[in-house]
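With one protein chain held back, the other chains of the complex are shown just where they sit.
In order of appearance the chains are A and B, and numbering begins at 1 in each one.
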Amino acid sequence: MKPFPIATALSAIGLFAAHWLAFDFVPMERTMGAVQRIFYFHVPSAWLCYLGFLMCFVGSVGYLWTRRSRWDLFALASAEVGLIFGFIVLITGPLWARPAWGAWWRWEPRLVSMALMVLIFCAYWVLRSYGGSGEGVKRFAAILGVFGAPNIVFVHLAVRKWRGTHPDQVVSRSNSDMRIALYSVLAILLVVFVLLVVQRYRIHKNAFRVRALRRRLSRMGAM
Amino acid sequence: MRSSSMRRGLAPLMLAGAALMAPLAVGAQEAEAPAAAAPATADAPPPAAQSAFQVSEGLEAMRYRHLWIAYGVIWLFVFGFVWRNWKLERATSRELDALEARIGDLEGGAGVKVDG
Partner (left out) sequence: MNAPGFFSVVGVVLAKDLRTELRSKQTLMTMAMFGLVLTFVFAFGFVADPATNKKVLPGALWASLLFTGTLGVGRTFAREAELGAFAALVLSPADRAAVLLGKMLGNLAMSIVVMVLVVPLLALMLRVDITATAAIIALQLLLGALGFAVVGTPLAVMAVNARFAEVLLPIVVFPLVTPVLIAGVKGTGIALGTTIGEDAWGWVQFIAAFDVAFGVGGLFLFERMVTE
């Protein structure tokens, strides 16, 4: 009947399938061994984090132009879910890098721009959580959402200019089973991502209406 | 009201902090173990160029340990977030229903008064 619970159940099954793909379906990678299996969740998470950031950008532009709160809620929900995937990327990445590169971190364009993106998302989240819920804060956050996206491009360019490119084409280097697993997990996580955004959107919408009704109630009480 | 919203905000932050500590704890362990089998130096060549080097037992163990920690973090984040959202959504929709009912009562009562 309701699409949301069905989709939730399906994505739960999908997550199990994703683990089967990452742990059993794909062959053991020759040079990196077991730790390479982090990739099947790490890489799609990174893409989804970028997607969340992009959606936040679009929502922020939409809000600045139309001043409709649905755009603002869309931007906020995408930023929050993007932040969750960003945390996953930033924590699983070093865990992979330590055995594979021998170092937790490298000053490499993709790493730095991802870290900066999560930092900007964090600022966005702190702003929304503690800056209040007025119209002005929404616009403040929208400006941050709009400025953040081109900023990541500049950070990427800066670090590339500074360190040179890293010729690490993971996706094109892997064999077909690995690619199948990667894209399947991506599809599953995309569904999870969309569901989470929808859920966050509904939570914020409810909270928005609760605030409005409280105001109305206090006005009625005053009468 | 304020303190509860603060707590709600701090919970994921603490979660994130704990998750960030995990690799550090692993790192400390490795530092204690003498000569942890790290492949070459900090500026090791990209993975493709390393296929020839000998895989020691320590490295193999580290690979599995890191794999499990990574998936642990993923599970923690995804399911923790889902659980928190589920609770939040239930709480807000319940509050919304209660408020709507109260406003309905008040408006209904006012209407009756006017009619009577």
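Simple rule for what comes next: contacts are C-beta pairs under 8 Å (C-beta built on N, C-alpha and C of every residue); 3 or more make two chains touch, one makes a residue touch a chain.
Remember, predicted model here, so these are calculated numbers, not experimental data.
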*Missing chain: touched chains present in the view*: A
*Quick one: which of A:3, A:27, A:136 or A:221 touches the chain that's been left out?*
A:136
*Touch criterion as defined above, residue of A:21, A:88 or A:120 at the omitted chain*: A:120
*Which chain A residues touch the hidden chain?*
64-65, 116, 119-120, 123, 126-127, 130-132, 134-137, 139-140, 143-144, 146-148, 150-151, 154-155, 157-159, 161-162
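In this text, only the chains that are shown with their structure count from here on.
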_Can you work out the whole-Å distance between the CA centroids of chain A and chain B?_
13
*Contact set on chain B toward chain A in their complex*: 5, 9, 16, 19-20, 22-23, 26-27, 38-44, 46-48, 50-51, 55, 59-60, 62-64, 66-67, 69-71, 73-74, 77-78, 81-82, 85-86, 88-89, 92-93, 95-96, 99-100, 102-103, 106-107
*asked:* Show me the residue ranges of chain A that touch chain B in the complex, using the header's touch definition.
replied: 15, 19, 30-35, 37-38, 41-42, 45, 84, 87-88, 91-92, 94-96, 98-104, 129-130, 166-168, 173, 192, 196, 199-200, 202-203, 206-207, 209-210, 213-214, 216-217, 220
